[in-house]
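Handing you this structure, nothing more for now.
Every protein chain but one is kept in place in this view of the complex.
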Amino acid sequence: MQHLDGNVLAGPLAGLFAFDVTTASARCAGCGELAMLAQAMVYADAMGYVARCASCDAVLATVVVESERTWISLQGLSALEVPVLREDEAPARTL
Amino acid sequence: MSRRPASWHAATVIAVAPETPTARRITLDVPTWPGNDAGSHLDVRLTAPDGYQAQRSYSVASAGEGTTVVLGVDEVPDGEVSPFLVEDLAVGDRIEVHGPLGAFFVWTPPAPGSTPAPVQLIAGGSGVVPLVAMLSAHRAAGDATEFRLLYSVRAPADVFFRAELDASTGVEYVFTREAPDGWATPPGRVTRETLRTLTVPPEREPRIYVCGPTPFVEAVANWLVELGHPTANIRTERFGGS
Partner (left out) sequence: MSFITRGFSGRNRERDPRLPPGQTLVEDWPVLSAGVTPKIDPDEWEFVIKDETGADHRWDWDQMQALGLEDITVDIHCVTHWSKLEMPWRGVSVDKVFENVESQDDYVMAHSYGGYTTNIPLEDLLDGKAWIAFEADGEPLDPEHGGPVRLLVPHLYFWKSAKWLRGFTMMPSDDPGFWEQSGYHLHGDPWLEERYW
């Protein structure tokens, strides 16, 4: 089964953050590399999603989705950078 | 432009049409859809009578305001969801969709007065779907940015959204298995050399979007970096199968 990337997490995480968290930048707690969550390597199967650092393969985050609940672990991220937006503003990070 | 929050919507199928021997264009009426940026995706959720659910992500081929949402779905052999969408889904059926999703792999028209860099789109197979949305949005906005698409596809019959692509300029095809009669290049996969000759060169600092199966995206992204494009200028979206 091929891995995907963090874009696929936009759906499962949509209700948990006030913005699309796949555009958030995060630093890998393992190797220190900074990247947007959208560019993490994501292994997805029926157990859950496992997002791994594209540089060092360490596990950044896991997302387990059940019908009534979602569990998210961000254990492998040193921190998550969250953009602050006005209601009428689009996210600034398009190319 | 305001942010568009993602929610679950009931969608009704209003049209289905074959795009290729294995893929279908599905047009949905989604009355509660808030519109979507070009490149967004949605998650389709199917529910069986015993409550079992299966969910997969699909890129949206349409963009802008409006409640009509167009998908291009390629059937994956032994898949769980795509065979149903391509073979069984019928006009009048209702499905649940979650979206619009994905603020990373999107293109929005540049602010007035800005001079944006050229945009290079690179598609592998069904990865062309979100890029078609970007081309449509670019045309609809009357945007003057230079837009190019390199589309890698097995054979002429496998080209998705032919009508939309024929209406665009700057589209280059690479046929990997079978080329049209009289095509100047014999069939073959995209290589680093293909990218060097057929895409906007690094000196012009294009913003690049690459979408398709994971191995295609990773090979292309690596070659783009080798050719001198900064990683920050390359956005990727990997498709799986199922």
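Here the chain labels run A and B in written order, and each chain numbers its own residues starting at 1.
By our rule, contacts are C-beta pairs under 8 Å (C-beta built on N, C-alpha and C of every residue); 3 or more make two chains touch, one makes a residue touch a chain.
Nothing here was measured: the structure is a model prediction, and the numbers come from that model.
Colleague: Can you say which of B:I95, B:V119 or B:V171 touches the chain missing from this structure?
Modeller: The missing chain is touched by B:I95.
Colleague: Which parts of subunit B face the unshown chain closely enough to count as touching?
Modeller: Answer for subunit B: residues 10, 45-50, 52-54, 80, 84, 88-90, 93-96 touch the chain left out.
Colleague: Residues on subunit A that touch the omitted chain in the whole complex?
Modeller: 1, 3, 43-48, 50, 52, 57, 59, 62, 64, 66, 69, 71, 73, 75
By definition in this document, only the chains that are shown with their structure count from here on.
Colleague: For the complex, give me every residue of subunit B touching subunit A.
Modeller: Of all residues in subunit B, those touching subunit A are 1-3, 6-7, 41-43, 53, 55, 57, 98-99, 101-108, 117, 119, 207, 209, 213-215, 233, 235-241.
Colleague: Given the complex with subunit B, which residues does subunit A contribute to the contact?
Modeller: 1-8, 10-11, 14-15, 19-20, 22-23, 36, 38-39, 44, 67, 85, 87-91, 93-95
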